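As you look at this complex, bear in mind that one protein chain is not there, while each of the others sits in place.
== chain A ==
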Amino acid sequence: MAAAGETLTISGYIVHHLTNLTYGKLPAGFERHAADGSVSVVPEGGMWTMANEGTEAAAMGFTAIHVDSMLWSVGLGIVFCWLFRSVAKKAEAGVPSGFVNVVEMIVQFVDDTVRDTFHGHNKLVAPLALTVFVWVFLMNLMDLIPVDLIPHTLALLGVPYHKIVPSTDPNITMGMALGIFILMLYYSIKVKGFGFVKELTMNPFNHWVFIPVNLFMEVVGLLAKPFSLGLRLFGNMYAGEMIFILIAALFSAGIAWLVPAGLLQMGWAIFHILIITLQAFIFMVLTIVYLSMAHEDH
């Protein structure tokens, strides 16, 4: 729903849905436009506040945090930990039942995937892959909740913006990708030592003359990994979310659109079940592959 100062147009509706609830520091001298049209200027030293509109969020720059993304992402992470911890406590060698079966199936699946792909010895990779898979899946799953349900409810309670799908926020996906990138660097150096430097400088042309060329190509290749990892998930989920929003916007096009829009909504949601699982799986597999590459000496 439109926040203060916005009229309810289709583009306004879409932009509104794509704006995060942002808490951050407004720079000094920024002019805030209140709902009643009055203008206030941010005093010297800046001001930490909740952004009331997209321009304010943009003005905050890097010193801001997406409250909704963080809350949902951490909340879902806690859901994951709680669910799996409760099973871990119950787990025993007897006959498993109910939810324990589901969790064990996921664990088995992740374990098999890790075993197939990752050949080094590392106690971190399998739990990391499990966390990535389930957490990303849960974050993606939020996409299936009707786009207006939670944001609109919260809007009635006075929260101006809300995005409930954390994986449509590049900060979230890139945050995870960067975490994995740091692990890649750490294990590359730890396992290969000087070999890592050699890998960066002596590939693909094994001659000292080509060291700058090699270094450039290898560094680009290395940096491409976390970016492709994070942006792939973000892009897929963002596009999916966008289509949900467009379909939701169709409902406002008149009573005649009710049935087709409903069918579209349902069709896309069913198709999206595949996408969210697939994206979570791809993110996990790439994580394992990248870490596996970091462990393998050429």
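One rule holds in what follows: a residue touches a chain if its C-beta (ideal position, glycine included) is under 8 Å from a C-beta of that chain, and two chains touch if they have at least 3 such contacts; residues count from 1.
One rule holds for everything that comes next: contacts and distances are computed from a predicted model.
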item: Chain left out of the displayed complex - its UniProt protein name, from "Peptide ABC transporter permease", "RNA polymerase sigma factor", "ATP synthase subunit b" or "Sulfate transport system ATP-binding protein"; value: "ATP synthase subunit b"
item: Hidden-chain contact residue, picked from the options A:Ile10, A:Ala34 or A:Val74; value: A:Val74
item: Sole contact to the chain not displayed, among A:Met50, A:Ala126 or A:Met217; value: A:Ala126
item: Hidden-chain contact residue, picked from the options A:Val42, A:Val107, A:Val147 or A:Met284; value: A:Val107
item: Chain not shown: contacting residue from A:Ala28, A:Val41, A:Ala88 or A:Ala239; value: A:Ala88
item: Contact footprint on chain A, counting only the chain that is left out; value: 18, 22, 24, 57-58, 60-66, 69-70, 73-74, 77, 80-81, 84-85, 87-89, 91-94, 96, 103-104, 107-108, 111, 123-124, 126-128, 130-131, 135, 166, 169-172, 174-176, 178-179
